[in-house]
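Shown below is the structure under consideration.
Note that this complex is displayed minus one protein chain, with the remaining chains in position.
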Amino acid sequence: MSNPISHWSPANQERASRLLEAYPDRRSALMPLLYVASLEHRYASDDAMEEVAELTGITAAQVRSVATFYTMFKQAPVGEYLISVCTSISCHLLGGEDVLESVEEAAGVEHGSTGEDGLFSVEHVECIGACGGAPAVQVNYELIEGVMPDRAGALVGWLRDTKPDVVLADEMQQLFGGVRSFDWGPTEAEGAIRPVPAFAPYGSAREGR
Amino acid sequence: MPEPASVTITINGVEHEVEPGQRLISAAERVGVMIPRFCHHDKLEPVGKCRMCLVEVEGPRGKSLVPSCTMPVSDGMVVDTESAVVEKAQEGVLEFLLINHPLDCPICDKGGECPLQDQTMQWGPGESRFIEQKRTFPKPISISDIVLLDRERCVLCDRCTRFADDIAGDPLITFQQRGNDVQIQTFPDEPFASYFSGNTVQLCPVGALTSVDYRFKARPWDLEHTASVSLVDSVQSTADVQTSRGKIIRVYAIENDAVNEGWLSDKDRFIFSAVHAEDRVTTPLIKEEDGFREASWAEALELVADKLGSYRGDEVAAIGGSRNTNEEAFVLGKFMRWVVGSGNVDAQAGDGIDPALAATLTPRARIADLDTASTILVWGPDLKETLPVLYLRVRKAVRNGATLVVASPAGTGLDGIAAHVVRYRAGSGSDTLRKVSAGEADYAAVREALGEGPVVALVGRSSLAEDPKLVEAVASFARSLPEAKLLTLLERGNVYGALDMGLAPTLLPGRMSASDSTAVETLEDAWGPIPTEPGRSAMESLSDLDEGVIKALLLVGSDPVRDCPDPSLAADGLERAEFVVAVDAFLTDSSSLADVVLPGAVWGEVDGTVTNLEGRVQRIRPSIQPVGQARPLNVVLDDLALLMGVELGSAKVGDVTAEIARIAPAYASVTLDYLTFEADEEGIVVPIDESTDLHRYIPAEVSVPVVTDRMTLHLAPALYDDGVWNRNASSIAELPRAATAAIHPRDASVLAVADGDSVRINETHTLPVVVDSEVAVGSIVIPFNQRETKGIAATASVQVDPVRGDAQGDA
Partner (left out) sequence: MTTKILTARMEAHPEDSHTLARYESTGGYDALRKALAEMTPEQIVDSVKASNMRGRGGAGFPMGVKWGFLAPAEPRYLVINADESEPGTFKDRQLLERDPHQLLEGILISSYALGVDQAYVYIRGEYPKPARRLQRAIDEAYGAGLLGENILDSGFSLDVSIHLGGGAYICGEETALLNSLEGRRGEPRLKPPFPAVEGLYAKPTIVNNVESISNVPWMTLNGGDSYAAIGPERSSGTRLFSLSGHVKKPGNYEIVMGITWAELIYELGGGIRNDNALKAWIPGGASAPWLVPSEHLDTLVTIDDAAEQGTMLGSGAIVVMDETTNVVAAARNIVKFFAHESCGQCTPCREGTSWLDDILQRILDGQGRPEDIDLLLDVSDNISPGLAWPPAMTTICPLGPSATAPITSIMRWFRPEVEAMIPMSEVASA
């Protein structure tokens, strides 16, 4: 049987095999593998799901059943920068919808979709645990708190202009953020390289790497 | 702590003694309190998802609403199923289910037999309070070749998906998306190609899943129902045959826990359209120079009587009868032995096992014994491909904790859940058996597992190329296992019935030996003189036809040119025969070589009894008049015998059943009246008298063929094949998979072929290669009776040559 992921980058293949080892039951690696697959394919594509099915020993229909349950496994290709604007209650009270609107405007992309140039995807999301720093935004799941509507537009412009390879929460917070839920402590140099959570096994990078 | 025999529960103020361990919804139903439900199903794990079955149960902190489908009964439980709170909750759930339902009952196949519709009539509010946009999905999508899905009608009860996953082991339909967007779906380009997909249509409580061939065909209130059994295989699943205006249009399973527990294979369920196929032979046919011409029954029968009467008894042979009723089979045996004077009768076609072993192996298991077995040994054909409903039963047993041991030269459907898989090179089974029984090195764990009783052993011939003596050897080993019970695995619909009726060269009716002089005397007392020696088997008859020793052949629904291990021998034999008469429903490769073809009535048209692989007798009943001029075999032979000057007295089925009971000791208790099936009857198991156990269990030494430069052959049956019934059943006709030749990677590299390349087998057949590590090294696996493998002889070994370039394309 040929290895279904042999076309994946060596780093991702290595990630996948480590994840498969990490649990008493291969199926437990399903969600982590979907992240790695998203890193490779930009979203949970049919191909990706078939590959993950092969790796975990379940059917592709079962993989799809799981993947489509969760909002972070995307069902269509995602742009370079996934901008998620929280509109749940605390952010709603402090203008989350306005932030969403200005992000949509600045990016030229309606929420729930991806721009034609593949640079931005915009979505509104339910509470991302930043209510004390409402309204809150994430770029590739890296958080910026206290983003007022005007600064949100500027954030989008900055992303378009600088196109950072690694998206860093502290940098964006400093440039475009405001009030925070709590003191974040020392700055971090690790961030996202794709619209996938920047966590070592799924893909993340240090600035200036 | 042992469970008490019963617990007392109070439902709506009335006390009831009920069996412990069951769910409240079932306990209530058994005492006549029907609690509405959608997701609950007796044979599926409770999930409590639809919430329709909420009732109030008293607890330490007062009454609370609980789903009765997940709540086990307990002693002293006090339940209210009719309180205002319960009614409101149930009405509420119903309203929730209806807000997004299309309410298209007038055009829905389920209209008239739909609990959602019924409960809406009974409880539902008159007018909808829901004025929002309904959830819509594009109209029906096909989730397989056979099944369509209307997502709008789906109530997300999880029945089809639980069935697919837990029961069938084919999790190809799943819930997808979340919340209000949840829907049942397959993976794109990966259809719900399960052998059991049709069960989901029957399980679906609403009209979301429909079968392609039933859609818009009838309204439930127009249907007539006949409780009968399926004759597709020897499990003989109990089935409800449904007709409308003289045609069979649907087959549903009947929940007979002793046999099929309410499941059918798709072949069981969808074969029926062949009964009405255009290609049915509907009048007698007589062959002339330029082919068949239609004839009257009178003309055809006279010709046959004339011809058959002109030979000595032992110059005539009969092959077939395994898809007929017991009564038909009995009459065929009586006709051959007494009227014709020939013992050359065989219901098998050389593809089976020793009839005495099949008919009298003890201790015989019942299907339900699998439920309580500690260890199950399957050494034989792939159950999923041959006896699919038995495959489900083994799956269930394993799910409930039984240890499964599978032995086969190639992967089988059960391997995935087996604790031990014994793989052996095709042809080397007896050597492997010796090692297993001795618990030699690699087999120590298997041997140990088999030491854990009670053991149920399912033994059969794994491939047409396998020596049938291996089955005897395996059976004799299995008998030595702790608390062992056995089932043999012959496949054809009523082959066990036919053997019990004496359709074997070595057997007389009632599982008596053909060389047992008392049994012969008893029959002679009843009928008149019969041959006193065993007759010839099908293979012997076919080769004697070729030699000219046998001159005339009676074929009864048998197609040896397709089914016997040596197709060319069969074809040559039929060509050389002086006279061949076939009673058949179709012109098969064999019956088309006959001189006279008589249209036989078939399943769905005939009345009588049948016997399954555990010896269970059930009633098979007619749902329709025979198509055209087709007639049941007992009637045909009655007429034929009269023309030959003998009165068989077999025109009436009931008379034959009564005669069987008189003559065949094992069937003494079987009467048609007894078997007037109401839906919950199980049939009767005809006992095997262990003292008359004909099989002596001296397993012959099975020779291991010496094969050096050839590969040993594993010629394995597949569920969907190129048989005439399958071809003529419209909804499954296209389902046979394109045949391939599977070989182990080591052999692939020796032959220098890869997936997609082709190999040539015996210089006659070319097949694409599948490289499969589940195939034993040195073996080649080829499906039996497929379009592309037609004519391959089941020899022990074959010559395999890689095909170079594009030299492909003969079949």
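Which chain is which? They are A and B, in the order written, and residues in each are numbered from 1.
The rule is simple: contacts are C-beta pairs under 8 Å (C-beta built on N, C-alpha and C of every residue); 3 or more make two chains touch, one makes a residue touch a chain.
Just so it is clear, the model here is predicted, and its values are computed rather than measured.
In the full complex, the chain left out of view touches A, B. For the chain missing from the display, the contacting residue among A:Glu14, A:Glu110 or A:Glu126 is A:Glu126, taking the whole complex into account. Only one residue from A:Ser45, A:Ser102 or A:Gln138 touches the chain missing from this view: A:Gln138. Counting over the whole complex, chain A has residues 22-25, 27-32, 34-35, 56, 58, 65-66, 69-73, 84, 87-90, 92-94, 125-134, 138, 141-143, 169, 179, 181-186, 188, 190, 192, 197-200, 202, 204 touching the chain that is not drawn.
Although one chain is hidden here, its contacts on chain B can still be listed: residues 46-52, 54, 64-65, 70, 85, 88-89, 91-93, 95-97, 99-100, 129-130, 132-133, 155-156, 158, 175, 177-182.
Here, only the chains that are shown with their structure count from here on.
Against chain B, the residues of chain A that register as touching in their complex are 1, 46, 49-50, 58-65, 68-70.
Contact residues of chain B toward chain A in the complex are 171-178, 185-188, 190, 773.
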